[in-house]
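A single protein chain has been omitted; all remaining protein chains appear in their positions.
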Amino acid sequence: MTENKQALPGHETQSSEMNCPSCGRFVGAVTKCPYCGAKVEKRMSLTATRWAAVLLATIGLFLLWLMAVKRDVPVVKLGDIQPTMNFAQIRLEGEVKTDARPFRTGMGMSFHFTDGTGAVIVFITKKQMDEMIENNLTPKAGDQVSFIGSLNVSDDQMSMRLLSVKEFHLTRAVAESVQLADITKKLKGSAITIAGTVTKLEVPPEESKRPYALQLKDASGEQVVNFWQAEYEQIENPDALPGANVRLRVNVGTYRDKVQLTLGSGLDLEILDGPPATDDSRTPAQQAAETYRKKAPPRDFSRGRAATAEAIPLSDITADKKGHTVRVQARVASVTPPQPDSKQPFAVLLRDGDTSLRVTYWSNVDERIADKPVPGALFEMEGVVDVFRDRPQLTVESGYKVRQVEAAPAAPEPVAIASISAADKGQIRTIEGTLGAARDLGKGTAYTLTDDSGAIDLILWHSTVPADVRTPLAEGQTVAATGTIGEYDGQLQLKANAGPSVYILR
Amino acid sequence: MKGFTHFMSGVAVASFGPWAIEAAMQGNPLFFVLGGACGILPDTIDFKFYRFFYHHDVYVTPDPINPDPQFVADEIARAVAIAVDEKRYVDVKLVSIRLGADFWQQYSVKLDNEKGEVLVKFGPVVNTGQVPVEGTENRYPAIGRAPLKTKVIQTYDARLKVDIFDGPSIGLKPLDNGDLDLEFLPWHREWSHSLTIGAILGVLVGAVAWLASGWTMAWQCFVTIAACYGVHVVEDQLGHMGSNIFYPLTKLRTPGLQWMHSGDGLPNFLTIWIGCLLIFWNLYRYQPDMTFHFGFMHLMWVGLIAPGLLFAAIRWVLTRGQNVAVVKGDGVDDEWNEMKASGA
Partner (left out) sequence: MSEFWIVLLSVSAGTVLMSVLSCLPGLHVYNLMGALVLGILALDGTSFAIPAMVYLPAFTGMIVSWAILNTIPAVLLGTPDESALFTVMPGQKYLMAGRGFEGTMITAVGGLAGAFFIVCVMAPLAPRYLPVAQQVLKGHMHWVLWIIITFMLMSEWPKGGNRGPAGWAKFFDAWKTLIAGVITFLLAGLLGFIILTRSPVSHVVAFQNIMPAFVGLFAIPWCLLNIISAASVPPQHTTTSLGINGDVVLRSVWSGALGGGIAAYFPIVTGGVGGMLAGHATAQRDERIFIMGQGVSKFIYYVGAFMLMFVPGLHLTRGGGAWMTKTLFTPLGWADYYLVIGCIAIAAAISYLMMEPLAKVTLKFINRFNYRHVSSVALAIILLMVLGVTGWVGMFIATVATGIGLLPVLFGSRRLNCLGILLLPIACNMSGFGETITGWLGLT
């Protein structure tokens, strides 16, 4: 507003702080008059607002940053994700379903992930992809991963965008080492490790969409491994491939109903200095186990220690269930360790009533068993049903799957022979007495056991009582024998329990 | 041309470099950013840096409390006298008069060589959009007059109107015959709007790029910067003021071709739109795995000609029988006014 003139529109109620108090000229928002240099006081609220804004913007942002940095990103199950979680930053923990595949443009890659409650595709940017390749963090099927990502949820699909490679934790799945001849269609979908000598590398013609074909040979046979240009460029020194000894991790698939091995990444191919070494440190039992394993039907590798198979009664285990993984619970009737330097497995006989089942496992499994099976103990065992000499048996693959449910009952106090009657049939009794002459039963040995009150036949079956228990026994020795009361031809008898059930007293 | 036009022209020129597109496809926006920035850089240098350091000999500062047109006229006459007497270039700053947050006292200066005098008239109060406030047209009816010591030649239509934000500058240059040549905004396009300056800038940045990334990046930066900076100079040469094209080899501004005013709507929009189409075409050329295919003429037809014809037809229908006056730019102060209005 100027002197002698009407007020300009909006200036009718203009605050006095618009003008310099010294010269009267309009100064606006400044605090010092540009004309005369006088200080211009402003409304307190305006000054306070300015300071508040600056403090809020700086200190507040710092506090917010602290809050964000200290915050733990929540772990969320895919099954719990709701549409309102769109754009959420969450942590996922689970398993990689498919190998990470680069986009055709090369501007990133993606992989499928599952945590058991759902599945999601995870996108990775090019920079992240380059960093992951460099650090060998490229996810492969079966790998366990934990990562933070940003969620994108829409009506019909869901995806994640990886937020940080630094917080991408990966535990590689073990790729079973397999001989080339043992690769069959049954391994489809799995990743395996193979080794051998490259006999030929077929390079596809330019502009062709055909893959490279690496012909590999080992002691057992030959196979062809396919890969494309992207994988070829990842191989270190690909020119050295022909004739080289290599070890590589491949994916087993099928193409036109034939087995096809595919190299997922050039980094999975390792050129060796010499022929792939065989593992001579293994015990014969372990080597036997390896051989046995190769001939075994495909195993279900997806179950961990915590997962349990179907529990079925012993009597339901038949040859029809060959290849099935089952869980059984029964009393141990006998345990037969392998002979030294033999290729035999451990053999355990489980008995449930009139049904018995032979269980076998190798030394490496035995090493993992916490409570070793002993006759009389109640055990739960999980393994794969196999057929040996037309009879079903159970092969235990993991010592963690052998669990004692109930320990073997302690031997009862000795009783007089005269106190034993027909009512005691099936009961376990301990008798102390003197052995008579041994009688050969063919598959067992019988002795007359005599104490002060009477006499009873003591039966030692060769299949249940070990030879080292039977051999030292002789006529006239005083022994303590624990067994089950039975009856044969109207006569009571004591069938010695499996294992060391007869002790020489003197 | 308006700033956005220059900017998009720079981006369009940058898109002609295959390296720019290749880098962009790798996630590197450098060349496109350089292109746009260099497209607008000459005006940035002038309006955001140089003008604050440009010294004036005479500051004509009317009192906002008591604006006096005679004072303004006397000061301009004094500046002319200094230029004549001392035979030197005199820079004069006409300072604006701010009355409120959105109000400015407008005044205009006219040099009448026939009568040998300068006339100053205070007009209405205007808002920041340069729209007069109703009822303020005759606040100061008097006209200030002062005799000029010599003729002041204006080679183009530069109306000296002072209103919003910063006031204009004029330069009084003595001629051989004793007259003075008036240069509007002497600091603008004095040296910044020069092809050689663009090349020098390209060399400087290229040198830094060479140290950082090697020869390839160096020459790519040089070409991008020089070309995009240069397109600004070329576009401004289509207007009235012109530029000092080869500074420091040339000393004076070369007058423009006067094909357009810098504020004209249609040339600006067409330049922007054609720039967008050219960018699109260049991106298409290098995009792999395209499932759609088209030629350049097809793109121009669909993107420019057909919409242009449609627009013209609709305009004809809507304005039939009406006398539609398209507000045109008022000369060389278009950029000056556009810059000031951009402050809003």
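So that you can tell them apart, the chains are marked A and B in the order they are listed, and the count of residues begins at 1 in each.
The rule is simple: a residue touches a chain if its C-beta (ideal position, glycine included) is under 8 Å from a C-beta of that chain, and two chains touch if they have at least 3 such contacts.
None of these values were measured; they are calculated from a predicted model.
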In the full complex, displayed partners of the excluded chain: A, B
Contact residue for the chain not shown (choose from B:F71, B:W210 or B:F280): B:F280
Chain A, residues in touch with the chain not shown (by the definition above): 9-10, 12-15, 17-18, 28-29, 34, 42-43, 45-46, 49-50, 52-58, 60-61, 63-65, 67-69, 71, 73-74, 76, 82-90, 105, 107, 125-128, 148, 150-151, 153-156, 163-167
Where the missing chain touches chain B, by residue: 2-4, 7, 11, 24-25, 27-29, 32-33, 36-37, 40, 44, 47-49, 52-56, 59, 61, 95-96, 98, 100-102, 127-131, 133-134, 165-167, 263-265, 268-269, 272-273, 280, 283-284, 287, 290-292, 294, 302, 311, 314-315, 317-319, 322, 324, 326-327, 329, 337-344
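Throughout what follows, only the chains that are shown with their structure count from here on.
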Euclidean distance of C-alpha centroids - chain A vs chain B, Å: 71
Complex interface listing, chain B residues touching chain A: 25, 27, 63-67, 98-103, 125, 133, 135-136, 139, 288-289
Chain B partner contacts - residues on chain A that touch it in the complex: 1-3, 5-6, 8-11, 14, 18, 23-26, 28-29, 104-105, 107, 126-127
